[in-house]
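In this view, the complex is presented without one of its protein chains, the others remaining in place.
On to subunit A.
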Amino acid sequence: MLSRLKFVPMRLLQAVPVAFGVTLVVFFMVHLIPGNPAESILGAQATPAKVAALTDQMGLNQPVVQQYWHFLSNLAHGNLGESYTYQVPVLTLVWQRAPVTLLLVAYSVVLMLIISIPLSMLAASRPGHVRDHAVRVIPLVGLGMPQFWVGVMLLLVFAVGTGWFPVGGYGDTMMDHLWYLFLPALTLAISISPVIIRSLRASMLNVLESDYVATARSKGAGGRSLFAGHVLRNAIIPAVSIVGVNLGYLVGGTLVIEKVFAIPGLGSMLIESIFARDFPSVQAVALFVAVFVVLVGVLTDVVYTLLDPRVDLTQRMNA
């Protein structure tokens, strides 16, 4: 079992060049953002001389390649720079904001599973039946609506309208967090559930037709014992990689949804930093998100390996 997880360190090592590529793209994209950070910091009233002085002091006059080199050598020392806006190391800011976003992502995944598994079971247990069609069609409506819009609708109905949930924010205790993050997590879950339901339904149907399910039935398994003992785990395996692919999309969605619900996570930090031309913060968030997506990929493979004893990614790696 454990020997099959030997691929993990290797995969983590492979994340290094990916992260390097991300810094390259992010760094040069940041410098395409129109506007001068010194101007943003000093405000509209600042004299051109002051702006020029600060620009010079920040090294923004140097050739971009030289700036990138400077950025990389700092990065090698674990230094991502200081936020122009807050004058503190950006890493400090990222570490403050990251748990919020991670919790939101994890929460969304849990809600997504809570929505998708029963619905796909409902559909797969009676293919062609009304409830199968319902389960297949209704989520498509959710897929057709922009995430942003779904979030605003939930906000209007369940926060502004009924007052069951807060309009925005994050709260102080864990219970608070779960309450504050419910609607945004639900928004994200709704947006990716259709894809997951579709894949789970298809794989459940496959498994239900399989020989080993017939074997299980011949041992007297049926209903819940059949689903829990033989169908679910085998049906989830092909869906895991689809969940993995969509987690990247989920993280992207988080960044937007945080803004809608005023959640102090990495997403809002990213958007604020872009508007403030706070280049080091933008770079740090982008780098963190990229590393996170890579880690999620590895995690997906770990889950895949743990669920399916036939999978040995270590061998594929050596081949």
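Keep this in mind: contacts are C-beta pairs under 8 Å (C-beta built on N, C-alpha and C of every residue); 3 or more make two chains touch, one makes a residue touch a chain; residues count from 1.
Please note the rule applied: contacts and distances are computed from a predicted model.
*Asks:* Tell me the UniProt name of the left-out chain, picking from "Putative ion-transporting ATPase", "L-lactate dehydrogenase complex protein LldF", "Tryptophan synthase beta chain" or "ABC transporter ATP-binding protein".
*Replies:* In UniProt, the chain that is not shown appears as "ABC transporter ATP-binding protein".
*Asks:* For a quick check of understanding: of A:152, A:216, A:262 or A:302, which residue touches the chain that isn't displayed?
*Replies:* Hidden-chain contact among the options goes to A:216.
*Asks:* Which of A:50, A:70 or A:233 sits in contact with the chain that's absent?
*Replies:* Considering the complete complex, A:233 is the one touching the chain left out.
*Asks:* In the complete complex, which positions of subunit A touch the hidden chain?
*Replies:* Contacting residues on subunit A, toward the hidden partner: 127, 209-212, 214-223, 225, 229-230, 233-234, 237, 307-310.
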